[in-house]
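Every protein chain of the complex appears in place save one, which is left out.
Up next is chain A:
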Amino acid sequence: MNAANAADAASTTNTANGADVMVRIENVHKSFGGLPVLRGVSASCARSEVVCLIGRSGSGKSTLLRCVNHLEKPDAGRITVDGELIGYEDRGGRLVERRERDVERQRRDVGMVFQRFNLFPHLTAAENIALAPRKLRGLSRAEARELAVASLERVGLADRRDAYARHLSGGQQQRVAIARALAMEPKVLLFDEPTSALDPELVGEVLGVMRAVAEQGMTMIVVTHELHFAREVAGQVLFMEDGVIVEAGPPEDVLVRPRHERTRAFVSRTLR
């Protein structure tokens, strides 16, 4: 009885939908200068699950994503990655922001891919990828380069290892950015509209790489307007509006048979 209770308690902290939880977001609030942007967001993402976050512009998707690696500081609530509280620590019942060094260590486990790629333009593709492993994981120059080339292979760009960002197409740049995040072997990868800045004919190659990374078991939270991708790859789709999650569930529910009027309106407008 006791053991069963203990197991029950453990299951509520460590699993969601019966699976291992990688990212848990609990009642997160955030305002910018009095304007509430996140108004109590709770969600979770299982290990190796792909969660797609959809919603209109300004609904708070980027802000939520940026809270997960503490690029944005929430005002209230908790975010854990693999059971570890992100950005804050419990000091006798009060949650206090962590030292910068600890936040930096936590960020190594949370990769991020940006809408505008944000490759370092003064470095080659391989150098972009090698920088963080060299500085943070103590790899030698040669080891880091080897790792960089291996990461580039994963996104099909090993032959462009010595190219600077400006000599790569947008799609290639975003694939290098994905390789850069992968090289740190993160526990979860965050994508903030990774294909929104791309010419239409380049979207496919980036989504293809993302799909392959997902199939290799990476946990991913993806903000996207590519509902076809969400439909095929996501385990869970969250629809956000005005700082709250309006609807959540498997894609065949949220995207095909939305229960809420607002979700239905968004999906039909986006798919049109």
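Observations
We take it that contacts are C-beta pairs under 8 Å (C-beta built on N, C-alpha and C of every residue); 3 or more make two chains touch, one makes a residue touch a chain; residues count from 1.
Simple rule for what comes next: contacts and distances are computed from a predicted model.
For the chain of the complex excluded from view, the name given in UniProt is "Polar amino acid transport system permease protein" [choices: "protein-glutamate methylesterase", "Polar amino acid transport system permease protein", "Cysteine desulfurase" or "Acetyl-coenzyme A carboxylase carboxyl transferase subunit beta"]. Looking at A:V21, A:A132, A:I178 or A:L227, the residue that reaches the missing chain in the full complex is A:A132. The chain omitted from view is touched by exactly one of A:T80, A:N118, A:S169 or A:T270, namely A:N118.
Seen across the whole complex, the unshown chain contacts chain A at 69, 71, 100-101, 104-108, 110-112, 114, 116, 118-122, 131-132, 135-136, 164, 166, 177, 180-181, 184.
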